[in-house]
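Following: one structure in structure tokens, then a few remarks.
A single protein chain has been omitted; all remaining protein chains appear in their positions.
Up next, subunit A:
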Amino acid sequence: MTVEAPISAARATRSPAPRRRLRSLTKRDRIVLGVMIGIPTLIQAVLVWIPLLASVALSFFKWDGLQLSGFVFQGLTNYNFVFNQAPAFWPAVLHNIVWLLFLGLIGTPLGLLLAVLLDSKIRGSRIYQTVFFMPVMLSLALIGIIWQLMYSQDNGLINNVLGTAGTPAAIDWFGDSSVNLWAALVAATWRHAGYIMVLYLAGLKGVDPSIKEAASLDGANGRQTFFRVVFPAMAATNVIIVVITVIESLRAFDIVYVINHGTNGLELLSVLVVQYLVGETQVIGIGSAFAVVLLVISLVPIVIYLSRTFRTKE
């Protein structure tokens, strides 16, 4: 689809009669088109659709992973395990929701704030941009390790600044299950805000300065100009930001995995999928059921995003 569009557009500009366009495709064109559509489709099928459908199918079976004859239909047993037996499932759902809300209500607005501040031509703006963007270049796994230096119970910066290091009052930020989710979220936000900042900076640059002038001529103050005029003008950026925020919170995995393998207060759906699918602890049917649940949840924002995108195109 994405490949076809620019080609037909290019052809349309060359040919004055768009109706005849299809018929004017030579044999060579058709082969080229076929290859260009076929290869991405094949890659999609092999890497996305077949594994996806296989996961859905496997979630209704038990399989020891050895012989192909070893499949036994299980009905909903695996889903019963997921929803009713696995004690980590509901906490994981809750943590994913908290993750989404935290990024959505704190991380993303913080990124927007940074972008607005840096867009207003303050001195050293480039330096601040670089500083805030730096964490985005790092993987979340690395960020988990970096923040360990801040959070460590006896050697960490925070406990040393608080003067509690080495005393029983020292908080073990990553080890105490009542605070470690928030500690991890602060670390994740550190990166997320920089990411959002860059996207909004680009968005702000794209806003026509004349509408801002028009707004101030009409007597709007700074806040009104931003919320009533500039922010709505960035509608396209806003949609992308919402989608990115949702995706970031659903695929959160590496940082909690680095902290404590996603246990003790840091359970997430993605961790459960890995726990049951990878390594010696593999139980294929159950792991697939966890994966399908995560898939269904992920489909919600994807469907909303796609339907919006297509609606605006029409």
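Basically, contacts are C-beta pairs under 8 Å (C-beta built on N, C-alpha and C of every residue); 3 or more make two chains touch, one makes a residue touch a chain; residues count from 1.
Note that contacts and distances are computed from a predicted model.
**Q** What is the missing chain called in its UniProt entry, if the choices are "Carbohydrate ABC transporter substrate-binding protein (CUT1 family)", "ATP-dependent Clp protease adaptor protein ClpS", "Bacillithiol biosynthesis deacetylase BshB2" or "L-beta-lysine 5,6-aminomutase beta subunit"?
**A** This omitted chain is identified in its UniProt record as "Carbohydrate ABC transporter substrate-binding protein (CUT1 family)".
**Q** Please pick, from A:Gln129, A:Ser249 or A:Gln275, the residue that touches the omitted chain in the full complex.
**A** A:Gln275
**Q** Specify the residue from the set A:Leu68, A:Ile122 or A:Leu217 that touches the hidden chain.
**A** From the options A:Leu68, A:Ile122 or A:Leu217, the contact with the absent chain belongs to A:Leu68.
**Q** Tell me where the left-out chain touches subunit A, residue by residue.
**A** 50-51, 54-55, 57-58, 62, 64-66, 68, 77-78, 80-81, 84-88, 153, 168, 172, 174-177, 257, 260-261, 263-264, 274-288
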